[in-house]
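Encoded as structure tokens, the structure appears first; notes follow it.
All protein chains of the complex are present and in place, except for one that has been dropped.
This part shows chain A:
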Amino acid sequence: MAGKIEDESNDRVPLRLRPEWSDVTPIPQNNGPNPVVPINYSEEFSEVMDYFRAVYFANELSSRALSLTAEAISLNAGNYTVWHFRRSLLESLKVDLHVEREFVERVASGNSKNYQIWHHRRWVAEKLGLEARNSELEFTKKILSIDAKHYHAWSHRQWVLQTLGGWEDELNYCSELLAEDIFNNSAWNQRYFVITRSPFLGGIKAMRESEVLYTIEAIISYPENESSWRYLRGLYKDEATLYVNDTQVSSVCLKILRTKSNYLFVLSTLLDLICLGYQPNEDFRDAIEALRTSDNEEQDSDIARTICSILEQVDPIRVNYWVWRKSRLPQAA
């Protein structure tokens, strides 16, 4: 949220004392009549911004202005107007963008949750073109190693892959991240992104078999993992019949049901399958019967209704959803 606080080093020379700035009149913020109460940080910040306003309004495209934007950004990386002006300066002064990339990297290390940094990074990468590919993939990897669900980093990485390429290792990268945290929804999303869009993999049809195996293994390890179940369903997007008929899906459901633990998503998946035409056999009936905890629960010959009843009990925060699901089931013959 806030900008990175500079070291309170006594060797920072205020701008008003720097000879190279002596010709500039700083412009105070026009924010109403309340006087600014000086506290250390606030004083330095106000001074830098007052001088920034001076060069910004004068449209001074100079190297001292460029340095000043770096100072302003280090004090408050969220100020988008400073970033805009910096881009104008970079263009006008024809600055080496490789150097600029390093600047962004330094700023990002303290401030990565900030739209401006990512947009600026993309702007620089766009200008550098294909040669930027590896550095951009490395940069996002670095950020993701600190926060593996970082939304901006993932967005930037997707842009890089689509614009500059580098798909070859991406599925492996997803697997690495999932090995570290199988619950990482961003990594699952990226996996889907790769199998559906990579020019090297042949699309979802070609990848389905291996991906189902991968996902089932993940589900068995942690059946309470929402992302893996959604991913499995996604592998059969627009292919309901294949989904219903895939014995791997139904057998992993049965396997987990029999453990009598972490079966929430199994039940909802089974419910979906039944609604799509799946007909559970005696093994399923027995396994579900074994889950019914309360004698007060209505005995129901309709297995789908029983599943809904169980879900109403074990997922009470979403009871209304399960009641609605039950109401949507076709009436028993």
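Simple rule for what comes next: a residue touches a chain if its C-beta (ideal position, glycine included) is under 8 Å from a C-beta of that chain, and two chains touch if they have at least 3 such contacts; residues count from 1.
The definition used in the following text is that contacts and distances are computed from a predicted model.
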Item to complete: If you had to name the missing chain as UniProt does, which of "Geranylgeranyl transferase type-2 subunit beta", "Translation initiation factor eIF2B subunit delta", "Glyceronephosphate O-acyltransferase" or "Auxin-responsive protein" would it be?
Response: "Geranylgeranyl transferase type-2 subunit beta"
Worksheet item: In the complete assembly, which of A:R64, A:H119 or A:K142 touches the absent chain?
Response: A:H119
Discussion item. Looking at the full complex, which residue from A:T140, A:N184, A:S250 or A:S309 touches the chain that isn't shown here?
Written reply: A:N184
Worksheet item: On chain A, what residues meet the omitted chain?
Response: 1-3, 29-32, 34-37, 39, 41-42, 45-46, 53, 56-57, 76, 78-81, 84, 87, 115, 119, 122-123, 149, 151, 154-155, 158-159, 183-186, 189-190, 192-193, 196-197, 226-227, 230, 233-234, 237, 316-321, 324
